[in-house]
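Before any comments, here is the structure.
Heads up, one of the protein chains got dropped from this complex, but the rest are sitting where they should.
Labels A and B are assigned to the chains in the order they are written; within every chain, residues are numbered from 1.
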Amino acid sequence: MTLRLLLKKRSLSLFMAAVVIFSCLMLVSCPEEEVDFEVTSETAAIDYSPYAGTTINVYNWGEYISDGSEGTVDVNKAFTKLTGIEVNYTNFSGNEDMYSKLKSGGISYDVIIPSDYMIERLISEGMLLKLNFNNIPNYKYISEEYRNLYFDSDNEYSVPYNVGMVGIIYNTEMVSSAPDSWSVLCDPALSDKILMFNNPRDAFAIAQFMLDIDINTQNADDWEKAKEWLMNQKNYVKSYVMDEVFNKMESGSAAVAPYYAGDFLSMYQNNDDLAFVYPKEGTNIFVDSACIPTSAKNKAAAELYINFLLDPNVALQNAQTICYASPNTAVVENEDYQNFLKELHPEANAILYPSFEELYPGKDVNDYYYRNLPQATLDKISTLWSELKIASTENSDSYIIYILCITAVILLAGVVVFLKVRKRRRINA
Amino acid sequence: MKTKKSLLQRYAASPYMVWSVLFVIAPLLFVIYYAFTDRNGTFSFNNFSRMFSGETPKVFVISLAFAFVSTLICLIIAYPLAYSMIKTKKKTQNMLIMLFMLPMWMNFVLRTYAISFLLEDRGLINQLFTSIGLGQIKLINTSGAVIFGMIYNFLPYMLLPIYSVMSKMDKSLIEASEDLGCNRLHTLTKVILPLSIPGIVSGITMVFVPSVSTFYISQKLGPSDFTLIGDEIETEIKSAAGSYNYGSAISFVLMILIFICLIVMNKFSDEDAQGGMLV
Partner (left out) sequence: MKISGKIYIGIIFAMLYIPILVIIFFSFNSSNSMAVFSGFSLKWYGELFKNDKAIDALVNSLMLAVSSSLIATVLGTAAAVGIYNIKSKRAKTAVMTVTNIPMMNPDIVTGVSIMLLFAFAATLLKLEIFGFFTMLIAHITFNLPYVILCVMPKLKQMDKNLPEAAMDLGCTPLQAFFKAEFFEILPGIATGMLMAFTLSLDDFVISYFAAGESFQTLPIYIYSMTKRRVLPDMNALFSVIFIVIFALLLIRNLMTKDSSNVKKAVNR
């Protein structure tokens, strides 16, 4: 029971350590200073009194709202201050994650912000409520371009929150000529400097664009083909990442990575060697929209929250914090916002708000959205993905470990046999 | 009086037993249940046939191999270390043991982060290499980094049991063996080594079990094609594809494997320790 002895020594000190750290933090942490912030008079004029004191549960992506860190406005606090409605705000890490939480019927969410294909799925499964747009007058700010989207063609269930596209982020110091194609992600010259999405849908989409396969194909063979491409690409991949991409690209430990345009702008703040390009083969477009699930308990307050998110001033705060493209015309036309973008990156406007027709002339924008896929295809993707992740590459170095292992086993066996033989000899002697 | 006492005390353990059944036994039954059913809850061996037809056996082998190698290196490092330590003054020993355990008081996520920070391509070591003209060497995202991560994280777990057994060893035994004409090597192999076996065994267990099932070290330090069994369980369970069945099946196999290892381990130690020393 050495474990106990070991832990006994740790216990007291760690206990004291915890107490001291705790008191230090309590002493030092100072109250946040309030940032001056006001919504437009229209939003402020709504009568919120019937809902004051109620609570709504909001379920959003992580780091996907202006939350008061680093001197920004805390949107949820501002909402509570204006309306008296408490916001219980929680995060999910992916659409599937959100779906399984919602499906398990645990907590009842009032506002969720999933992506396009997931909204299609939720609508088809009857899990969303139709919105009452009388409570959402600020919907008028939503750009025509982002109305009547394929997953909600009659604008009944969803209100766009953020939009974006995937592109290639590269380090100009490490990539000699500016890439224009996904093929840079399997360029032997950049071997071991390439990052890749650690998320099956986004990773497969890249392979499918390269191979000119429909990204929403239901043909299992097509997915196999895409996996073959990814298997080959794996030989050059440094690691599969999601949010670690920030650190790896900013520090220059990787040269190229596919990621979302908005996040490129955040990275660029910390490393101005980085550049961004949309590949010629095509790329995924996504729209994250606010919806109300059928399990919502406070629908009217939820609609007021969505309306609040659409308020030009709130949307501006969010757009400046998240750096993703906003579907809100009041934001896009705002001069402060345009100046803000220019300060971020000289080309920020072109990166966030590219013209689809100019980038991909003659293509149908609807082919670039993900669609909901049948369960059989989803299962296929998940199997292929785990096969891909486990498969070893050509330049794998784990064989050293095997050699070490085998040598060690042989040595150990040798020692044991030697000892046994000697023991027996001694007994015989 | 006696009966009254035993009544009270017999029931003292019942809340614990209820707790154990609810939160130790029942969860394990759930693992088994999920392992042997499919998404719809019907009984099937599909998870296992998928596991053994796919790449998972390879992942098991890799995990075991890595855990084995890192345990072995830990032992090779820790044993002479403990031996050198007991040779020093008592006061120095206390200071040393404190300093060796200090990194252990920090969370293992923090420790792994510290290593990755150092090994990064643009990290300090590579800066150093570049400045003396060696050029950049690939340190992070290699198998070596994973092994180093495991050793760094788990070395104190090996050192402490060995040290505590050695420091409690009767010094007169060592002196006696020297008086009887044994040289230093003989004293080590004939006296100190056999007596420290209980420490070695618990050290090996305490390093092997966490290294075989770790999931953070490999993600943070390993190469892109690198998956340990802990990573696979974590992705299967946490990726929320809506089914826990496959992840449960892997956990189940891992659990069985570890129990087998522990039993073998204990058998080994019972034979060699001449009984009684291992608690």
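The rule is simple: contacts are C-beta pairs under 8 Å (C-beta built on N, C-alpha and C of every residue); 3 or more make two chains touch, one makes a residue touch a chain.
Every value quoted in this text rests on a predicted model; they were computed, and no experiment measured them.
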Listed residues A:Asn247, A:Asn349 or A:Ser392, member touching the removed chain: A:Asn247
Hidden partner chain, touching residue among B:Leu155, B:Ile174, B:Ile192 or B:Val207: B:Leu155
Touch with the omitted chain, as defined above, among B:Asn47, B:Ser164 or B:Ser218: B:Ser164
Contact residue for the chain not shown (choose from B:Tyr34, B:Phe60, B:Tyr157 or B:Phe226): B:Tyr34
Residues in subunit B touching the chain absent from view: 1, 4-17, 19-20, 23-28, 30-31, 34, 77, 80-81, 83-85, 87-88, 90-91, 94-96, 98-100, 102-103, 105-115, 117-118, 120, 122-124, 127, 152, 155, 164, 168, 184, 209-210, 212-213, 215-216, 220, 230, 233-234, 237, 244, 247-248, 251, 254-255, 258-259, 262
For subunit A, the residues touching the chain missing from this view: 1, 3-5, 7-18, 20-22, 24-25, 28-30, 32, 62-63, 68-69, 88, 90-92, 101, 104-107, 242-244, 246-247, 250-251, 270
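As a working rule, only the chains that are shown with their structure count from here on.
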Centre distance in Å when subunit A and subunit B are each reduced to the mean of their C-alpha atoms: 33
Subunit A-facing residues of subunit B, complex: 54-56, 58-59, 62, 65-66, 68-69, 72, 101, 104-105, 120-122, 138, 140-144, 147, 157, 160-161, 164-165, 199, 202-203, 206, 223-227, 232, 235-236, 239-242, 279
Touching residues on subunit A, where the partner in the complex is subunit B: 1-3, 5-6, 9-10, 13-14, 17, 94, 96-97, 99-101, 103, 192, 196, 234, 237-240, 251-254, 378, 382, 386-387, 389-393, 396-398, 400-402, 404-405, 408
